[in-house]
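The structure follows.
One chain of protein is taken out of this complex; the other chains stay put.
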Amino acid sequence: MKPCFSVILLFGTTLFLLFQGCTARRTDSASIRVRWAHDPETIDPLQLTNQMALDAASLLHLSLMQIDLSTGEFAAALVEGPPTTRLLGDSLMQLSYRLRPGAQWDGGLPVLASDVAFTLRLMFCPGLPNETPRLRFNFIRRLIPDPADPRHFKLECRGQSPEYVQASGDFFILSEAALDPQHSLRRFSLADLQARPVSATPDTALEAVGRRYRNMPPDQLPGCGPYRLAAWEKDRYLTFRRKPRWWADRLRAAPFVLRARPVQLDFLIIPDATTASLALQRGELDVFPQVPAREFARLRTLPAAKAALAFYSRASYDVVTVAFNTRRPALADALTRRALSRCFDAAGLLQATQLGEGQRSVGIISPTDRRYYNDSLAPVPFDPAGAAALLHQAGWQRAADQSRGWFRPGPHGEREALQLRVRYRANESMFATIALQFQAAAAGLGIAVALQPTESGVLSETLRQGDFDLCIRTLKGNPFMFNFMPLLHSHAVGAGNITGFGTPASDRLLEAMEAANLPVHKAVLLRRFQAMMQTEAPMIPLFFLPTRIAADRRLRGLHVSGLKPGYTAAGIERLPTASVP
Amino acid sequence: MVRTALAVLVLASGLFLLSRADTDTALRLALPNAPDYGGRASASLAQEAAAQTALRQRLGLHLPLFYIGRGVGPASHAVRWQWHGTANQYHLWAGRLLHGDLGTSFRTGAAVAPRLRAALAITLPLTGTAAVLAVVLAFALAQRLAARPRWHAAVRAALAAVQAMPLFMVSLLLLLVFANPEVLAWFPAYGLAQLTATGAAAVGQYLARLVLPIAALTLTALPELTLQLEAALARELRTDYATTARAKGLAESAIIRHHALRNALLPTLTQLVELLPALVAGAVVVEVVFALPGTGRLLAEASAARDYPVLLGGVLLVGAVRSFALLLADLLYFWADPRIRWQP
Partner (left out) sequence: MATLTRLWLRWPRGLALGWLAVVVLVAALAPYLPLPYAPAVPDLACVAQPPLGPGAHWLGTNPQGQDVLSNLVFGARTAVVLTVPAAVLAALLGAVLGGAAGFWGNAGRVPAAGGLLAGGAAWWALGGPAAGWALAVAAVGAVGCVAAARGHVRGLPTWPVPLDAVVVSTAAAVDTVPRLVLVVALAAVAQVSLPGLLLVLVLTSWPHPARLVRAQMLQVRALPFVEAARAAGLPAGRVWLRHALPHAVQPLRTALPLSIAGLLALESTLSFLGIGLPPDTASWGRLLASAREAPSAWWVFLFPGACLALTVLSLSALASQNHAPTRKA
């Protein structure tokens, strides 16, 4: 039967080729292969929308100051040292930087203050996707170059917050010679560009620069970082190759942030965690960051995986929180919010979703931060009876037939009903578990809860519009900056303050915290802040997440830390098998 | 075929108009949503509003939606219909479409057409191979079944059982059995990340990655084709000319192959017409389960992320495939049945 024969032949060839492919076991590849959960979409330094894009951009470009994961502090990268601060009057601050003498672009041209000025101007150039840097760096008023030294410059900031010191160095520097050889952007001052209205007549020079920037392919955007983008297959992989002659190699005592060991870095995009774990076990992957809790625990029990892999777990600064929309009449008073906070079984959820790793907290400041964590407060317990008592205290009464829910008379005489809608990002099983547990506990009390998993794109918009009652989300933090004004200040309502919370007392406390210089003073204020948060409860912290990384045992130099991304890609080196204990 | 093309355009236009009613999500997509409380200076509301307006202009969302629309009149304050002329989003979109420009994605800002092309390069081998394999296997199996061997009832029952399982169940089953480290980790299940591109090994890896998805698609398409063809063949084998052939001494398999098959094909052709668009739809599920970056997953992700240009591009593409399938079916009918050729 001819058709059957050809089919058999086809199958036979397929099987033969399959064997070739399947027998690839632990390959000693020269490159370090890291797993990413999804494509970075764009690695434009002006438009970094997710952590992966940030990681990619930090391999290709350098900023003035960068986070050093080995110490957990900001360290000088392109500049020689931390800036010197000078306060002018009571509203301005000057930060003085000096770029390293050896810093150069690939062609040999040095990195100068004019490049920094160009980058700042580019952030406010119309027609570019630079909406985020506009918001972040609006506090920089101008760059004052030094006529005597082209590498020395001063940044003048509007405001005197100590947070600006670290924020001012945290942007990637782009090359003026490559993007604007005619220096057409120099005609415009930074203040002009910042104040330029959207409806202004388009300027040909600005448009030309914008067009040139937008049309430049991502692998050709010049950067002074240690790697160049060798290949990028959307949704498949990105390959970075080390530049053979990088300027920082010639530095005698290169700081940690200017060291780059791997010759080639491959980031494989594997959305499914289970398949990524399988690839790790087979040796097709070297580093697997953000391992889910169960997969991590399972891998640790497998003997083959235990022998070949090393497992790291650190406390991170990401906290899972539940935010209340205090603009809703039902949630406007603190007693109701405190009552609802007792319906979350944080300890049980921590055990179920993170298998006990991670930490409970009294506020949104990590318990590992001994200086600022308020250990005299106790975390909110899971106490439905206490919640019912608090609801009674807040004036809620249960309806005559128990199934109708809780009611109370409103300020204008109408009847308020306690019916809640919970929003959270879809496709996250941790948020789904938390929401379901809250729904079950609330149903035990007789409160009707509706769950609304929302796609990430729609979620931020609905949060800003206030179209929610509770919102479960993860707040990403860091140990440097404790400026909670974008999160809880009444001026930020409609922007970052989705809870709508803001009393004069809390506003004063937040402003004082932003202005505080001395650590002692700051500690006192932060303790008061955590106590206030627990009393007012505009958002409840559930627990801090751990960061888990599983990697090939032979890799060194990962410097796993709680800070994002959790490991230093540029510091990894692979030891030969013989020398591994 | 013209009617199908027109229908596709109308459908796409409808989706376009419906989607633009939701422009705020597009704005939110282009601005990052990671709430970072540390280290960001508080941006004033005015700055945020300015950023939003700039974004709206950049994405072209400030123009009116259609040729006519409701709006507040300049003189009166009553809501009335207004003629917006050609400076509206629909006209721009339609014009760009005729030039082959499918717009730019809201999510990435990159052009939609190259993204679709890259995704098609993954999906076409997948669905094409599955279609060819399904047809070949269906033909072979139906011919063997029509001869009523002993295992006829068992195979028919197995096919009915497979037909009862939705595609996602079959894919999940294959994934959990053949790509599960705890059961049989024969096949890698992750998406295509070929880095060791060395000849036979690369081809082998590529094939290994595609085996499970192709198997899932083929297994779901096979039962219906086979059972239909087998029923048609059984019907043909009871006709007079088949009895004559049997009386002449031909073997059963020869009768099936040379005489009955051609006549039994006609009703199956309708099934074949449905096959290609069904595989394109099935690719949505298979690509999500096996994490292949093809058009199906692109569609599902665009739907979840409200990335309307990509979504519309995908729908248009699927409609084009449907038109192509109908054309192919017409040609096949023409070739298969001489009676149609001779009809006036």
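Note that the chains are named A and B in the order they appear, and that numbering of residues resets to 1 at the start of each chain.
In this section, contacts are C-beta pairs under 8 Å (C-beta built on N, C-alpha and C of every residue); 3 or more make two chains touch, one makes a residue touch a chain.
This structure is a prediction, so every number in the text was calculated from the model and none was measured.
For the chain excluded from display, the touched partners among the shown chains of the whole complex are A, B. Set against the missing chain, the residues B:221, B:292 or B:311 yield one that touches it, B:311. The residue touching the chain not shown here, chosen from A:432, A:515 or A:531, is A:432.
Touching the missing chain, out of A:87, A:231, A:254 or A:450, is residue A:450.
The chain not shown here is touched by just one of A:142, A:294, A:408 or A:528, and that residue is A:294.
Residues of subunit A in contact with the chain left out of this view: 272, 274, 294, 298, 345, 348-349, 351-352, 426-427, 429, 432-433, 435-437, 439-440, 450-453.
Even with one chain removed from view, subunit B keeps its contact list with that chain: residues 3-4, 7-8, 10-11, 15, 18-19, 21-22, 70, 78-81, 148, 160-161, 163-169, 172-173, 175-176, 180-182, 231, 234-235, 277-278, 280-282, 284-285, 288-289, 299-300, 302-304, 306, 308, 311, 314-315, 318-319, 322.
Criterion: only the chains that are shown with their structure count from here on.
Mean C-alpha position of subunit A lies 35 Å from that of subunit B. Residue ranges on subunit B touching subunit A, taken from their complex, read 24-25, 27-45, 47-48, 50-51, 53-55, 57-58, 107-110, 115, 118, 136-137, 139-140, 143, 179, 181, 185-196, 200-201, 203-208, 211, 253, 291, 293, 304-307. For subunit A in complex with subunit B, the touching residues are 1, 3-4, 6-7, 14, 17-22, 24, 27, 29, 31, 33, 41-42, 47-51, 126-127, 129, 131-132, 134-136, 138-139, 159, 161, 163-164, 166-167, 170, 197-198, 234-237, 239, 266, 268-272, 274-279, 281-282, 284, 364, 426-427, 455-461, 464, 473, 475-478, 480-487, 489, 491-492, 494-496.
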